[in-house]
Each structure stands twice: as structure tokens, then as C-alpha cells.
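The complex appears here minus one protein chain, its other protein chains still in place.
For subunit A:
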Amino acid sequence: MTALTGTRRLVRLVLRRDRIRLGIWVLGTPLLGYALAGSVAGIYPDEAARQGYAATSASSLVARAFNGPIAGTDLGAVVVAETYVTLALIVALLSTFAVTRHTRQNEETGRAELLGASVVGRYAPLTAALLVVVAANVLAAALLMLALAAAGLPLAGSVAAAGAVGGVGVAFTGVASVTAQLSVTSRGANALAAAVVGLSFVLRAAGDVLGDTSADGTRVQSAWPSWLSPLGWGNQVRAFGGERWWVLALPVVLLLAGVALAYALAERRDQGAGLVVPRPRPATGASWLLSPAGLAWRMQRGTLLGWAVGVAVLGLSMGVAGDEFNAMIDENPAAAEAINAMGGGSNLVDAYLAAMLGLFALTIGAYVVQALLRVRGDEADGVLEAALATAVSRTRWLGTQVLAATLGAVALLLLAGLTTGLGYGLVTGDPLGQAIELGGAALLRLPALLVVAGVVTALFGLVPRWSVVLSWTALLVFLLLGQLGAVLDLPQAALNLSPYTHVPSVPAVDPVVLPLVVLAGVAAALLATGVAAFRHRDVPS
């Protein structure tokens, strides 16, 4: 079939371009699964602990919404409840991005035109991308299966659980192959596919919340909305709880349907065109847009809105979960201890809430990095050159970006605190008071985020070419120090490297001012370094 001519070569091209990404994906997900399974086994070592976990998970609506329906009291079932949703979301997004990267992105950049003019069939680029992404999912699932079995879980359940995770990747490969045909931009294609992931999450959560609990209270039978969600299918496989193997066929059916639709769409559209018709844009710039600050807002607002929705949903859920937490702690002292180690202090609910705010601060750190690295993206694209050739100083340009990212971080932190407080207050009876208290507590994390902003700015000024990699690495190190530092018994000197170590864990402990002032000072020094270095270097670099 001539429409597929050149597929083999394109597969090699995809493998060559993505050899590192694919390697991290295929090896990383099984490793993550192995590590998570190990830690879960440590926290719930015996039948009694798991009985308690399963009972809480089945009765807690928040646990159902975020962890899916518990399938029993086996260790495997607990591992699945604790890890499946995370792993499934990861492979869903990885698969989506990979498909878009090798289809729509090539069309957007014009690379596909170059390829299309050579001896390459119409379906070859899409087929090559699909082959590689499906193969990566299958391989990652196979390794995950081995990892789970190696962690001591029964073989049949391991196969089912790994198949469930791989199935999610396969299903969203099908989804992404369609969204790549619809949108003209790779960003748009990814956003559409990510919206399907989000919808799947909501449907699954709804179906699991609405589901029935079994007579012994340790299993949940999901309601019908879960069956509409590719993320839900993985739960319906019931790994470690009487496997239903036929469910694993559903993702394959979705993949085949998606690919068939994608081929049909590809046949009917022009190269580079989409099916979502672009609307006309404003012919003139609104007056608010025409300044560095206006531009920064315009560039950030979509991202910020997405973050705000995510933070608000998570905050409310975490807050509501705070009350259920009291019950869970009574039944599982080991879990309580783990939370206590993260949050600190004597009151366990406060420790829990403090731990959640800490997690929000880390997550919002990713927003700060993402927002600030736009400057580097602009520099690499050449847009920065056009902007700096106007009467805008480098200090003003970079300062505006830092300010925009900081204001975004303040808004998100405040939102995280307010929604967590609101959620907790709604179930315990003081929504306004809790919202205000936790909103304030969340804002105390700001100095740590300022340090993150300072690190990114300094890297951008000093080593622009490395700033993207190094900024994310720094954030990852902060994350690991925060999450694993206590578990791994790292020396305090190592922990002190992370700014998050120094923010007081309010509301679990009382606020102290000195570390916040020191952090702000460090942030100011880093920012000044970054701006000074940027003023003295070549652009573009």
C-alpha cells in the first residue's frame, strides 16, 4: 500500500529523535511503580492494616474520587489503589505528547512538508508515530509487570495491573491521533487530548463516587460513568481482585477506532490544515496589551487559568478529605506517622493540612519555572531580539516576567489555601474561618517560591542554554529533598539546600519570621544576579 511507503524509515527517525525520552518513559514508569509498590507494602504490612485501608477507601468519597474503586484487601489491591491513577495519568499524557510531537508538530513546523515531498506515503508519519508510541506502552507495561512481580505481588494480578496502565497509554494514543488531525497547532492538539484526559478523570471519579460498596465494606462496584472513561477501564480490570481480562480489550478497540478515524480525517484534509477553523483575531492591539506587562499577562493567562482550576479542585478535595482523615488515622497509625513526618507538629489534621500546603507550594514551583522559562523560549525563538530592539530595557523586560510569575504564584498559593480551608471548613463547620487561616498559611510559602524564581532567573542570566534543563532539575531536587529527605535520613545540610525546608510548616507549627526573611534575601540576591548577568550578556545566546 503506497500510503504507507516510508513508514519503516520514519519509525527509525522517531526512535532516533526520541531515544532519550522513550528510554526515560519505558524505564521510568516501571521504576516508579516498583518504588511506590515497595513503600505501600511498608506502610500496610499486614492484613489488619490493609483491612482498615480498604474499608476507609471504600467509604471515603474523596479516596474513591482520587484513587479509584478499591478491589479488595490484597496487598496488590492496595498498591493499585495507591498507584494506578498516578501511573495512568503519566502514561496518558506521555502517549498524547509523543503522538502530537511526531504528527501535528511536524506539520506545524513545516518538517512534514519536507518529508511529504519525498517518497513518503500519506499515512506513513501517523503510522510511524503510532507504532513507536504503542510499542513504548507495551514495553513499559511488560517491564512494569516484571517490577510488580519482583516487588512480591502475585503474577496474574501484576499482569492485569500492568496491562491496565499500558491500556490507558494505548487508549490515549488513539485519542491523540484524532486530536492531532483536528487542531492546527501542536499546543491545541495536546490541549484537546489533555481535555479528554481530564474528562476521563472526572467521569471515572463520578462513576467511582456513585458506585456501590460491597457487603463487607472492602470493595467498590463502580457506577456506569466509569465505563465511559478510558482511565476507568483500568480499574474495571480489577487487578488483584478477581481479574476481568476482557476489559483489557477496550483500550485496543478505542485505539483501532481512533486510528481509523484519524486516517479518514487525514485523507480528507490538507497538509498543515486542521478541522477546527481558526477564528479571525483582533486587527489592532487592545491598549492593555501594548506593554511588557500586558504581553506577559496575555502570554500567561491561559496557563494560569488552567493551573487555577486544577489547584481549586485539588484544594477543595484535599480540604474535604481532611475530616475523613481523622477516621483513617484511628485505623492506621503507620499512615498517620508518615503524614506526621511530612507535616510535623502534634495535631494530626493540622499536620495533614500543612503537608498538603507544602505539596501545593512544590507544585506551584513548577508553575513558576514554567512561566519564567518563557523568557528563554522567546530568546531561542528570536522574539526576544525583536522586543529588545525596541525602547524596552533588559531589566524592565526580565523584571516584568519575574513579577508576572510571582504574582501568578501568589494567586495560586492563595487559591490553594482558600480552597483547602473552604473544603475542610465545609465538613467541619467553619468555612470562612478555615479559608482565611489556611489562605494565610499558604502565603507563608511564598518566600520559597521566590527562591525558585530567583534560581530560574539566575540560570537564565548566567547559563541561558542550560537554563531549561537546570531549572527543572533544581525543582526536582527540591521535590526529592522534601519528599524523600526524611525517609532516606539525609543529613540536615543536604535538606537545607531546598528552600522548602525552611518555610515553617503552618498550621502544624507556629509561624517564624526569620527564615522567611532569610529566604527573601536569598531570592533577592539570586534575582539581582540573574538580571545583572542578563544585562551583560549577548542576546541571543
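Heads up, the rule we're going with is that contacts are C-beta pairs under 8 Å (C-beta built on N, C-alpha and C of every residue); 3 or more make two chains touch, one makes a residue touch a chain; residues count from 1.
The working rule: contacts and distances are computed from a predicted model.
K.L.:
Name the omitted chain as UniProt records it, choosing among "Acyl carrier protein", "Copper chaperone PCu(A)C", "R-phenyllactate dehydratase small subunit" or "ABC transporter ATP-binding protein".
P.N.:
Record says "ABC transporter ATP-binding protein".
K.L.:
Among the options A:212, A:267, A:381 or A:430, which residue touches the chain absent from this view?
P.N.:
With A:212, A:267, A:381 or A:430 as choices, the missing chain is touched by A:381.
K.L.:
Which of these, A:244, A:298 or A:465, touches the one chain of the complex that we don't see?
P.N.:
A:298
K.L.:
So which bits of subunit A touch the chain we can't see?
P.N.:
Residues of subunit A in contact with the hidden chain: 108, 184-185, 278, 280-286, 289-292, 295, 298-299, 381-383, 385-394, 536-540.
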